[in-house]
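Report on one structure; see the data block that follows.
A single protein chain has been removed from this complex, and every other one stays in its place.
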Amino acid sequence: MGQQVPLVDYLVLGDRPHLVARQCDACGARFFDRRNACASCAQTEFTGVDVPTEGELRTFTIVAYAAPGVPVPFVAGVVDCDGTSVRGNVINVTPDPEHVRTGMKVQLATYVVGTDDEGTEAVGFGFEPVEVD
Amino acid sequence: MGQQVPLVDYLVLGDRPHLVARQCDACGARFFDRRNACASCAQTEFTGVDVPTEGELRTFTIVAYAAPGVPVPFVAGVVDCDGTSVRGNVINVTPDPEHVRTGMKVQLATYVVGTDDEGTEAVGFGFEPVEVD
Amino acid sequence: MASDDIWILGIYMTKFGKHPNLDTVDLAAEAAMAAMSDAQVSVRDIGVLAAGNLMSPGGGIGQQLQKQIGQTGIPVYNVANACATGATALRTAIMAVKAGECDMGLAVGVEKLAGAGLLGGGGRAKSDHNVYEPHGRYGAVATIDGRIGTETMPGVFAQIGMEYGHRYGGASFEMFARISEKNHSHSTLNPLAAYSKRMSLEQIMGDVMIAYPNTRPMCSANCDGAAAAVVVSGAKLKTLGPDQQRRAVKVSASILTTDPWEEACQVLPDVNTLTRNAAQQAYAQAGVAPEDLDLVELHDCFATAELVHYDNLMLCAPGEAVPFFESGATWRDGSKPVNVSGGLQSKGHPIAATGIANIWEVCHHLRGEAGDRQIPDAKVGLAHVIGLGSACGVHILERSAA
Partner (left out) sequence: MASDDIWILGIYMTKFGKHPNLDTVDLAAEAAMAAMSDAQVSVRDIGVLAAGNLMSPGGGIGQQLQKQIGQTGIPVYNVANACATGATALRTAIMAVKAGECDMGLAVGVEKLAGAGLLGGGGRAKSDHNVYEPHGRYGAVATIDGRIGTETMPGVFAQIGMEYGHRYGGASFEMFARISEKNHSHSTLNPLAAYSKRMSLEQIMGDVMIAYPNTRPMCSANCDGAAAAVVVSGAKLKTLGPDQQRRAVKVSASILTTDPWEEACQVLPDVNTLTRNAAQQAYAQAGVAPEDLDLVELHDCFATAELVHYDNLMLCAPGEAVPFFESGATWRDGSKPVNVSGGLQSKGHPIAATGIANIWEVCHHLRGEAGDRQIPDAKVGLAHVIGLGSACGVHILERSAA
């Protein structure tokens, strides 16, 4: 089996996959991408912090028509992970309005996105429903 | 022999090839491209006028490095045709500073630019030195 | 009229739709020349030109246009602010007049978009790397559009509407579709709209789904079009003719904002805060309250967007956008007509033209020149536009007292 790399650098793989945000040392604002300074307070020091892996789906859409090469339909949404908003797809769910609703509890899940020419797997993440029934 | 079409619509082919400018009815400004209104006086009526085929080379450059597909070197210049400035290449001349000089007398000349899939020839124009020696 | 007021002296929008035989500059020239004609001025009277064309923003549309309407040597500002580009051009011309650099300015927005297909999300295939290597500010080894949410505009704005529904309740697929039903109904009175056919609720809900809950007729229509406006200082307007003074429309507020940082704005664009900020600043600048508005043209790039802007523009109480809409208030015979032009969903959305075209609509009502769709005795109107990135333009316009 080949190596695995995360789809994005803020996804940490391993036994307990989770996201890491860059948190502003001055004001606590969190970012997933590299920033030159904080968009909230303009300070320039950041520290990595783990983001909770469970959250609540705050909004979503079911995309039926996307750029060429993007498989449809899929559910795109925003998850509130205990105060940190995370963008991601809702996965392991039937992509229709009967099975996806705002307010539902979801949890981080990973899956293999693809494999490169050297056999390395890219691992992405999404959020799947937490079974509570 | 196939049909011939001019490279641009302001070149008139035939026995005596020449250029036709769109002249503003109000102020006399001349344009080679289609205009919505006159750049000089903003009026909107134009009439086609023949441009003299002889003139004086006012400026030039010898282009040695151009976009892919453009054969180099070539001489690009501006010809003063009795008060109407015309952009065109200086052709039928050795493209070096010894053979091209500003102030030289030139005259319109045409040549076949290429042939399309239906055998139609596109005819372009340039200015060649008037032999006065 | 006060000397330092700013007025719209002339304004024009082309027919929106398909113009296969006109190029971008043709459309811009038609709008610019007609706006000057409407203003009863010539290009020699214009002291500044601000122009926008988002599909070719580096191409110098302002100077290209000068070649077609008159090269007078005036300063030209080519501007871009996504879907707020037209409003930004207008703001720039206004700023030049306010700064005392000239007393008359021309703003133009133009776009050729017919047949452009889906915007956002790249619009082209993105191939993954052959060997994974982190790239960009997310350190991504492969494309993330479609894998970590969506970059398509219908999807982004769908989430914006759904989030409002989640927070306040009541925002069903059918409710969003009814907003679209209203705008398509309004468009039947607008001969310049790209689409002016009435659509039933069933047709709208049964059409092709683009990004739930937005079906195709609930999305803004890509089309060709241009709009232009001549602005003038109050001091200069006083020297003009009585007909010009009577038809002039006062720019009581002209505001441009961007989004201040909010917790979630990095993961889903926040179109709410900057719109609310712009509206607050505009109401304060104009000395006008939402209750005073006789009509509103707001940026319904998607049916889901129109809903949230009822709230952002304070047309209703906070959180009350759904019952506000359901009351019928925003239909043209309601208490607060919104998008009587048909809105972006039916009138069309030639991006850079939109931010001037919405002002054109409001001006025509304020002048009493809106024909069949005239809102009777309209005195005050608001035009709103937003571009992702983000930028929001809000203008409040008032009928001339002259």
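For reference, chains read A, B and C in written order, and residue numbers begin at 1 within each chain.
The rule is short, and it goes like this: a residue touches a chain if its C-beta (ideal position, glycine included) is under 8 Å from a C-beta of that chain, and two chains touch if they have at least 3 such contacts.
Note that the coordinates shown come from a computational prediction; the quantities given were computed from them, not determined experimentally.
> Relative to the complete complex, which of the depicted chains are touched by the chain excluded from display?
Taken over the complete structure, the missing chain's partners among displayed chains are A, B, C.
> For the full complex, which residue in A:40, A:53, A:89 or A:102 touches the chain that was left out?
A:40
> Among B:13, B:62 or B:109, choose the residue that contacts the chain missing from this document, as touch is defined above.
B:62
> Which candidate, C:33, C:79, C:303 or C:338, sits in contact with the chain we can't see?
The single option touching the absent chain is C:79.
> Footprint of the hidden chain on chain A, which residues?
Against the left-out chain, chain A lists 35-42.
> At which residues does chain B meet the chain that is not included here?
5-10, 29-35, 39-40, 58-72, 74, 76-78, 83-89, 97, 102-103, 113-114, 116-118, 120, 122, 124-125
> Considering the whole complex, not just the chains shown, which residues of chain C touch the missing one?
Residues touching the hidden chain, for chain C, are 23, 49, 54-55, 57-58, 60, 62-64, 66-67, 70-82, 88, 91-92, 95-96, 98-101, 136-137, 255-261, 265-266, 273-274, 277, 387, 389-391.
Everything that follows uses one rule, which is that only the chains that are shown with their structure count from here on.
> Using the average of all C-alpha atoms in each chain as its centre, how far is it in Å between chain B and chain C?
About 44 Å, centre to centre.
> Among the residues of chain B, which are close enough to touch at least two other chains?
Residue numbers touching two or more other chains: none in chain B.
> Find every residue in chain C that makes contact with two or more other chains and list them.
Not one residue of chain C touches more than one other chain, so the list is empty.
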